[in-house]
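The structure follows.
Yeah, one chain of the complex is gone here, protein chain that is, but the others are all in their spots.
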Amino acid sequence: MSEILLRAEGITKRYGGILACDGVNIELRAGETHAVIGPNGAGKTTLLAQLGGEITPDVGRIHLGERDVTGLRAPERAALGLGRSFQITSVFREFTALQNVALAVQAHDGHSFRFWRKARTDAALVEPARAMLDRLGLAGRAAVPAALLSHGEQRQLELAMALATKPRVLLLDEPMAGMGASDSERMTRLLTTLKRESALLLVEHDMDAVFALADRITVMTYGRVIATGTPAEIRANQTVRDAYLGTDEAA
Amino acid sequence: MERVATFFVLVALAAVPVLTAIFDAPFYLDLFGRVMIYAIAALSLNLVMGYGGMVSFGHAAFLGLGGYAVGILAKEGIDSGFVQWPLAVGSCALFAFLTGLVVLRTSGAYFIMITLAFAQMLFFLFTSLAEYGGDDGLTIWTRSEFSGLIDLNDGASFYYLVFVLLLLCLGISARLVDSRFGMVLRGAKANERRMRAIGFPTFRYKLAAYTISGAMCGLAGALLANQAEFVGPSVLHWSRSGEILVMVVLGGMGGVAGPVLGAAAYLLLSYFLADLTKHWAIIMGPLLILVVLYARGGLLGLLGGRRAKADSP
Partner (left out) sequence: MTALLLIEQTLNGLQLGVMLFLMAAGLTLVFGIMNMINLAHGSLYMVGAYCAALFLEWTGSFVLAALLALPATLLVGLVVEIVVLRTLYERDHLDQVLATFGLILFFNEAVHLVGGAEALYLDLPTFLKGQVEIIPGSPYPLYRLVVIAVGLAVALGLYLLVTRTRTGMLIRAGASNRAMLSALGVNVRLLFTAVFGLGAMLAGLGGVMAGPTVSVQSGMGENVLILAFVVIVIGGIGSIRGAFVAALLIGLIDTMGRAFMADIMGLVMSHAAAQTAGPTVASMLIYLLMAGVLFFRPQGLFPPRGR
């Protein structure tokens, strides 16, 4: 079995009377695409936020590689090779596409206590950023302010920013959200090509995409993991069919 | 457009001493000197507010602290500007750093109220210092000495020194906001959560910006004290913080030079209104409300025909 890059053990998060995550175990191996699915309110986004370091679990540990990162905040985890995209597109709307990606490059190019040189003409930032845009098919849109990009392009830009940080592990929160069929298909193809460099953990509602992409799938309901397995295993799992998939396939 | 306007304003400012000498109107030398000093203060606020999204309602604290550094040293017999000014700037940087550790843990309305409260703390602190004038403030008998290099008692010399320092602060601001550091600041204003997720520990950058801003405003304070030959609690009254804020917004946040235009507009407007009636504030208040409700881009926005934006590329 290949190396485990990200591992959560028994993480639990309570908001008032609600258990958003209840003893969740999940692991992500090198070269793997691992999808987390479940109905709304199953705790998927809370899980990602804990893995990303935005919120700290009440109980449980999180390991990134060999390292225990439970107590580290988001920027420190990012520095250790954890990338992240958000459910609600969160590109910097006033910056151009190129500046958006350059900023992500900058985040991993040493400290930013550099007060004098212009960032906009800094080859160390701009060149890798241009290459990344090129790769995602956004090269022609480099000078366009992010706010003026189409929704699909913004989602691609979001991914470009996450990739520009050269993550070993990439957490994706609904990368297909709000996309039409063709955009969504293009994104699926794109994600397939990423496998070689990053392990992907994605939360997604688009079941076609999930079953096309994932090597393994974890199913959550009410803050708990009810099953983990290959797509075939998950399809065949009776508990999952009863709780979740069954209704979907019937529809 | 912004560049053109800035250029003309700077040229006009440079010509002021010549004009006041010709028309023998030294008062205007004083007025425009004050405009430039407040422009430096407004520049410093714009750095954190326009680019970093940190709405400080306590920048008068730095103005006062910088002024008191000069005043207290002068009272103790240390007249050298080489000692006074670095200490003024340094103590403001230190105060900004220490209070920044607390205020930057919060955001939004909390940030506004806490910066206001810390400034009020300094206000009461200096009011309680009976040794240094207490309520009445402190007269500064001699302007800072620069061992013969420049004589601040000469109106035009002082004016041009302020002018050069304003240019310097403008230059520093312009470089800063386009540097890597500036990009972090602007990113944090737009979406701090995202910045943290791509790996920027934003707190330390905001703290650095707040410290730089405090230091720059401290310089304005030292200049103001020298110009007025006086420093008192009124310099750090909370309404002063409000005025600096108004200057920044009036000029239009985001453009580097907006605060200069704003400081000029606000001070000249209140000067002419005060000439009109002693109840000038009754006009200024509603005017301000109208600007907020209907002309949020400020002067830069009007010039450019658009709403000025801090993070427009």
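Labels A and B are assigned to the chains in the order they are written; within every chain, residues are numbered from 1.
Everything below uses one rule, namely that contacts are C-beta pairs under 8 Å (C-beta built on N, C-alpha and C of every residue); 3 or more make two chains touch, one makes a residue touch a chain.
Predicted model, so just to flag it, every value in this text is computed and none were measured.
Q: Which chains here would be touched by the one that got left out?
A: Checking the complete complex, the chain left out touches B.
Q: With the full complex in mind, choose from B:A117, B:I150 or B:A228 the residue touching the hidden chain.
A: Within the whole complex, the residue contacting the unshown chain is B:A117.
Q: On chain B, where is the contact patch with the chain that was removed from view?
A: Residue positions of chain B that touch the missing chain: 49, 55, 57, 99, 101-103, 105-106, 108-110, 112-114, 116-118, 120-121, 124-125, 127-131, 238-239, 242, 245-246, 249, 279-282, 284-289, 291-293, 296.
Note that in this section only the chains that are shown with their structure count from here on.
Q: Please work out the Cα centroid separation of chain A and chain B, and write it as a whole number of Å.
A: 43
Q: What does chain B use to touch chain A in their complex?
A: 175-176, 178-184, 186-187, 190-191, 193-202, 205, 208, 309-313
Q: In the complex formed with chain B, which residues of chain A make contact?
A: Touching chain B from chain A are residues 52, 54, 73-76, 78-79, 83-84, 86, 90-96, 99, 102-104, 106-108, 112-120, 122, 125, 145, 161-162, 165.
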